[in-house]
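Take a look at the following structure, please.
One protein chain is absent from this view; the other protein chains keep their places.
Take a look at subunit A:
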Amino acid sequence: MYQRVLAAVAAALLLASCGIGGGASGNGNGPTVVTYWSWISGSEELVDRFNATHDDVRVVLERVPAGTGGGYSKMFNAVRAGRAPDVVTVEYPQLPGFVTQNVVRPLEPLGLDELEPEFPAWAWQQTELGGQLAALPLNIGPTVLFYRADLFEEYGLEPPTTWDAYRATAERLRAEHPDTAITNFGSNDAALLAALAWQAGAEWFDTSSGNWRVGGTDEPTGRFSAYWESMIADGLVTVGPTFEERHVTALQEGTSLTLIGAPWTAANVSRFVPELAGAWGAVPLPQWDAGSPAAANYGGSALAVPEGADHPEAAAEFIRWAATSPEAVDAIAGVNTSYPAHLGQAEVWGPGIEAANPYVDGMNLPETAAAAAATVDPGWEWGPDMTVGFARLVDETTTGLDRPGGLADALRRWQDATRDQLRQRGFDVGG
């Protein structure tokens, strides 16, 4: 009996010492271990390259579900429970939520604010919230239009440069090739809807008056929603979830000719329709005013250090490397076609991506993306609860878009419900 107890105690001690031993390797003589939570494709390659070139810090990647699919919730809970990782991936729309919930720590004390001149001003503005740098932009999603260059040529069409020309092209397609639509209007993609509003010059959130203002009814929003309502009502586009079976089938059959996206979209397209390599071209998104080209940001992500991270300095070293070094761009070029936020990285990205990813080669994506990245409207802000904001937007826009005023009504309902929800949530909400 006593022997058995003794054995149990010994086993427990042994386990405990193993635990201590495991923890000690992080701050002893070996490299500092940094845990990185991400779901972005190419994260493995990124981390492997960092570890291969650094001796002082070793990054351990932990795959989490995509942010709005549970990843963000996991991060919030980890911080709350005092088990935060050292680095997390955050998308721009959710960053204000991370800041208002005190989930990330400012990056100024870690010296990352000195990098400001190396990033586009609008991208920096997306991550500098309330006067503090909440995250470092990693990649961005300047809007571009992907089009089937082969079929455009076959049908004698030119890629449209304005939204009016885009509609005229759609009408001609409908008349000459009745089975073919110019695009699929994504009914499950709130971020794309926001990007289209952003490009038109809308501002859905505004904190300049010291509290939250929510607007889904300004003139640019009305202009863009009226445009798409009539495109849908006149049957010029299909409506349905993006990259779900029906959309993919239409892409495969060549009955959906353009895709509104960003550089990262190319990797998705290559995964869904690999057989269309070489068929695509990329041009700037059609313009409202051809005289003053405008783009929006659609997607992309930044790197942040959570509150309670064990090794913030080492985390900052990894973040600085990932978001500024040409090596980091090279590491992921084969699997991820995201456009880097960093100006220096962006310069090496073009030739690198075309060499590493044959699908992208010949699309003219680098020039198009660079032009778009330089013309993103810097005035856009995101709200403090965008996971709910996007879910609500999808809820409102899934049905009823084919009526006149359908999209505008949905956006008005979204605006009113968002104001109400933020007020109930405890935020100071103005008009």
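In this section, contacts are C-beta pairs under 8 Å (C-beta built on N, C-alpha and C of every residue); 3 or more make two chains touch, one makes a residue touch a chain; residues count from 1.
The rule is short, and it goes like this: contacts and distances are computed from a predicted model.
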Choose one: "Stage V sporulation protein AE", "Outer membrane lipoprotein-sorting protein", "Succinate dehydrogenase / fumarate reductase iron-sulfur subunit" or "Sugar ABC transporter permease". The correct choice is the protein name in UniProt for the chain not shown.
-> "Sugar ABC transporter permease"
Cross-chain touch to the chain not pictured, restricted to A:A277, A:A374 or A:V394, is A:V394
Given A:G30, A:G70, A:G235 or A:G278, the one touching the chain that is not displayed = A:G70
Touch residues of subunit A, complete complex, unshown partner | 68, 70, 73, 76, 97, 99-102, 129-132, 187-188, 207, 210-212, 240-241, 244-246, 249, 384-385, 387-388, 391-392, 394-395, 398-399, 421, 424-428
